[in-house]
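Removed: one protein chain of the complex. Kept in place: all other protein chains.
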Amino acid sequence: MNKILFFAHLRDEVGEESVQLEVAGKTVAEVKAIVAEQYKVAKLDTAMTAINEEFAPNEEVIQDGDVIALIPPVSGG
Amino acid sequence: MNKILFFAHLRDEVGEESVQLEVAGKTVAEVKAIVAEQYKVAKLDTAMTAINEEFAPNEEVIQDGDVIALIPPVSGG
Amino acid sequence: MYEIAKENIDIQSVIDKVVQREAGAITTFIGTVRELTKGKKTLFLVYEAYESMAVKKLEQIGTEIKERWEGAEVAITHRVGRLDITDIAVVIAVSTPHRADAYEANRYAIERIKEIVPIWKKEHWEDGQEWIGNQLETVSYPTGKPEEGDLNE
Partner (left out) sequence: MYEIAKENIDIQSVIDKVVQREAGAITTFIGTVRELTKGKKTLFLVYEAYESMAVKKLEQIGTEIKERWEGAEVAITHRVGRLDITDIAVVIAVSTPHRADAYEANRYAIERIKEIVPIWKKEHWEDGQEWIGNQLETVSYPTGKPEEGDLNE
């Protein structure tokens, strides 16, 4: 299983801080598509993705147990 | 009369914080020459001059009562 | 050296972390909550962070700075939670042997924070609220949800 974390406006839209999904073997891009479909969030094109707290490209393949974070454009500072 | 102030290495050379000189009517350049001669300080070419706490050019004429400061290149900050 | 803070940031304590005998210059950047942005009056802000990752990314920025500016020391603390006008959102302290580096390295730190550190701010006004969309303050989600136009940029 994989934990998917949501932040900022994505959290507001999903209504959850995190969900559990079985996405091992899928790419980051595929996970984004699944999340967009399953939780009715608007396109995730501008969101970056982190796997285990490190930014990951759309082609990267998820391993079982990986923690995935969907990261909207940041606005700290 | 005019009060002449010395700072940093000029103060060390003259051995005084200030002296009284009668220099009304003379230019800044003339005052520098008088000081260099009278107090045996090495050339004052790199020193700036302030009259009454404002930088003054070499041609400016001293008025009676003006306070004159000889200001070596500064090194604050 | 790199922290996410839930309470007021004490500036001096961030500066203290970068004091070094080899440093002639310390610069700090203090990001504060501004009342007016493009003529609109902010009531307060809420900052949210992906904390564990945010700390790692702040560390990464520190490492990048030390590689680029020799002898630099860096400390960064970023606030989360609710902040009122003039409250401190972030403090960046950089010490270097020479002053030009201290300015440049500090500036680099704030620009990188706005690029890679997972922290988000939600602005609250009298007539609404929104998550601010990116570090350059050019993209925002006015309704609290992104709209087509925003996301296609």
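As written, the chain order gives the labels A, B and C, with residue 1 at the start of each chain.
To be clear about the criterion, a residue touches a chain if its C-beta (ideal position, glycine included) is under 8 Å from a C-beta of that chain, and two chains touch if they have at least 3 such contacts.
Just so you know, these numbers come straight off a predicted model, no measurement behind them.
*Asks:* Counting the whole assembly, list the visible chains that the omitted chain makes contact with.
*Replies:* The chain that is not shown touches these displayed chains: B, C.
*Asks:* Would you indicate which residue among C:Lys17, C:Lys56 or C:Arg107 is in contact with the undisplayed chain?
*Replies:* Among C:Lys17, C:Lys56 or C:Arg107, only C:Arg107 touches the chain that is not shown.
*Asks:* Using the touch definition from the top, which of C:Ile4, C:Ile26 or C:Val117 touches the missing chain?
*Replies:* Once the missing chain is taken into account, the touching residue is C:Ile26.
*Asks:* Which subunit B residues touch the hidden chain?
*Replies:* That gives, for subunit B, the contact residues 5, 7-9, 12-13, 42-43, 45-46, 50, 53-55, 69, 71-77.
*Asks:* Footprint of the hidden chain on subunit C, which residues?
*Replies:* Considering the whole complex, subunit C reaches the absent chain at 11-12, 15, 19-37, 85-86, 95, 97, 99, 102-103, 106-107, 110.
Definition applied: only the chains that are shown with their structure count from here on.
*Asks:* Take the average of all CA coordinates in subunit A, do the same for subunit B, and state the distance between these two points in whole angstrom.
*Replies:* Going by mean C-alpha positions, subunit A sits 72 Å from subunit B.
*Asks:* Starting from the mean Cα coordinates of subunit B and subunit C, work out the distance between those two points in Å.
*Replies:* Taking the mean C-alpha position of each chain, the two centres sit 49 Å apart.
*Asks:* Measure off the straight-line distance from the CA centroid of subunit A to the CA centroid of subunit C, and report it in whole Å.
*Replies:* Using C-alpha averages as centres, the distance is 24 Å.
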